[in-house]
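Below, a portion of the complex is reproduced, with chain positions unchanged.
Note that the chains are named A, B and C in the order they appear, and that numbering of residues resets to 1 at the start of each chain.
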Amino acid sequence: MRPSGRDLSEMRPVSIETGVTKHAEGSCLIKVGDTHVLCTATIEDRVPPFIKGSGLGWVTAEYGMLPRSTTSRMRREATAGKQGGRTVEIQRLIGRSLRAGIDRVALGERQITVDCDVIQADGGTRCASITGGWVALRLAVQKLMKVGDVISDPMTDPVAAVSCGIYAGQPVLDLDYPEDSDAGVDGNFIMTASGQLIEVQMSAEGATFSRSQMDQLMDLADKGVRELVEAQNAAVNA
Amino acid sequence: MRPSGRDLSEMRPVSIETGVTKHAEGSCLIKVGDTHVLCTATIEDRVPPFIKGSGLGWVTAEYGMLPRSTTSRMRREATAGKQGGRTVEIQRLIGRSLRAGIDRVALGERQITVDCDVIQADGGTRCASITGGWVALRLAVQKLMKVGDVISDPMTDPVAAVSCGIYAGQPVLDLDYPEDSDAGVDGNFIMTASGQLIEVQMSAEGATFSRSQMDQLMDLADKGVRELVEAQNAAVNA
Amino acid sequence: MRPSGRDLSEMRPVSIETGVTKHAEGSCLIKVGDTHVLCTATIEDRVPPFIKGSGLGWVTAEYGMLPRSTTSRMRREATAGKQGGRTVEIQRLIGRSLRAGIDRVALGERQITVDCDVIQADGGTRCASITGGWVALRLAVQKLMKVGDVISDPMTDPVAAVSCGIYAGQPVLDLDYPEDSDAGVDGNFIMTASGQLIEVQMSAEGATFSRSQMDQLMDLADKGVRELVEAQNAAVNA
């Protein structure tokens, strides 16, 4: 029933390759099916003005799509003169999600910027960015711990994200682009490895959904995140 | 336990005054406690390029805050040279939510723009904007039906929105600003009068939440939306 | 002869309601006929760089129109990415006019920003903004004097503004929108309660005017400002 032939609760194949760029303190290339996102983490000593002197650290994120990551070419945001509303929404979501998985006291007064750049898009780029972004962040923090700049591990519980939606009347896990374009209801679940919720965003365009459908979607998300956390752990410990 | 002394499941007083500006096709001033939002609906014959000639209508929204609607003065976005990320997120949400409550075929090829301008803010401005925006939209549509430009009613099921969150460890309904500033988890539920979900946005900053807490929040939202729909019906039929 | 049936030298009804928003240090809603402007005054301890350390105070103003304050919807300036030329001209005029009525030494090194936001427009919004802006400013200064932050009253002489023009060949006072659209000559007079001039702006688009007409317009302005000052005094002392 799904265009890809997947089962309703079946994720696309996930791979996470680390160390893909020589400059960044942490980096990975995450592939969720045909969605490919390059994630890098940059450590800087400065923090935003509103926490200067607080001793707390900060994690922030930026998101971008290469112009031809999509089926037809998108206008480059640098040419358009600003980041679009969708981009701003997504990068704020990535930042909030990653901050939920870090102890900012233990991190100490420094900032880590996670850049998520979509090389190839096929649906679910924001979820792939959060899942891969967590890996890049984890690697950068390991580097800080290795040299003794950070003593106590600020990252205890992995954070991962997956999309779910109602496609052709059925709740499905991990929508690809053809499904995403047709789904009347879809959204994203950001969760920790221990099953706690960080962010839930379900949205209906032209349709509505019931509470029991909402429950089914949460069950699917729970399954998907567990699988993503396994891939994260494998990548980080490789 | 709540700063305002309200019960956990108690909304602030809600009032909706209609016909507050002589130019707009539909308008209201909604007050949810000390949060006051002026909502106007403008009917235009043009539609966005992507639906030109389709026969379908469009509903969109814009959101703004007066500079001194807040405790300390905010910079005017027109001076800053762009709408901030928060503004863009909110107005996209209002637009999506209102579109979910309208039959775009019945509306016909015209656009209605709902402007939500916050006169005074005390938490929950986006939910008040959706609830009041629906009333302004409803009044504009009634005007179209009265003159025969629209025959079959495109708005069957009212749309309203309420915030919920976990404050001091307890799920609470309709957060005001002091609660909103302190809540580790909060979000918005946009629903129809018949209890269907349109959009769910729960977000934790620095905390996480469990599925059973999510369930409690949904119960609260259900209660709040029912009360808001009553206020909407009273305003529209006044 | 006037569309509204008013006499040539007759103002529209004026009302000024104070204390209309709980956050601002001074506020009022001024209504001059169907022109409604919300004016708020914000006190801040900082001053612009060019007077830092001088001991002098500063008064500045910003102006905006809600998108549907007008007959047909205007584009929101925050969306357009900048304030238009007309907006910039108006807010510079409001600021200059209010500064002419304040003793900056007595005010002390602080800044008061007066925001004038047009809720509903029917001609004469800049004059209503100055007249109402003076009331908001006066209330904010009274608050400073009450708590002893300002000792000697920096505002001795009220400032008010009125438009005049030549409509259908006749000099008229206080143009409303239908008159304003048709007048070949029109302008604004900003004056003090004691009859001194602060700013005179007469402008002809497609016509010219003689010195004797200029004299008649100044007589009208004098009458109008006296009436506005009465309304200001009543509002401030209420």
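Throughout what follows, a contact is a pair of C-beta atoms (placed from the backbone, for glycine too) under 8 Å apart; a residue touches a chain by one contact, two chains touch by 3 or more.
Computed from a predicted model, the values in this text were never measured in an experiment.
Oligomeric state of the entire complex in this file, given as copies of the one sequence with 3 shown: 6.
To be clear about the criterion, only the chains that are shown with their structure count from here on.
Inter-chain centre distance (chain A to chain B, centres taken as mean C-alpha positions): 28 Å.
Computed centre separation for the pair chain A/chain C is 51 angstrom, with centres defined by C-alpha atoms. Averaged C-alpha coordinates give centres for chain B and chain C that are 33 Å from one another. Shared interface positions of chain A, defined as residues touching 2 or more other chains, are absent.
Note for the complex: chain C touches chain B at residues 21-24, 27, 34, 38, 40, 42, 44, 62, 64, 66-73, 76-83, 87, 113, 115, 117, 119-120. Residue ranges of chain A in contact with chain B, taken from their complex: 82, 85, 88-89, 92, 96, 99-100, 104, 187, 192, 195-211, 214, 218.
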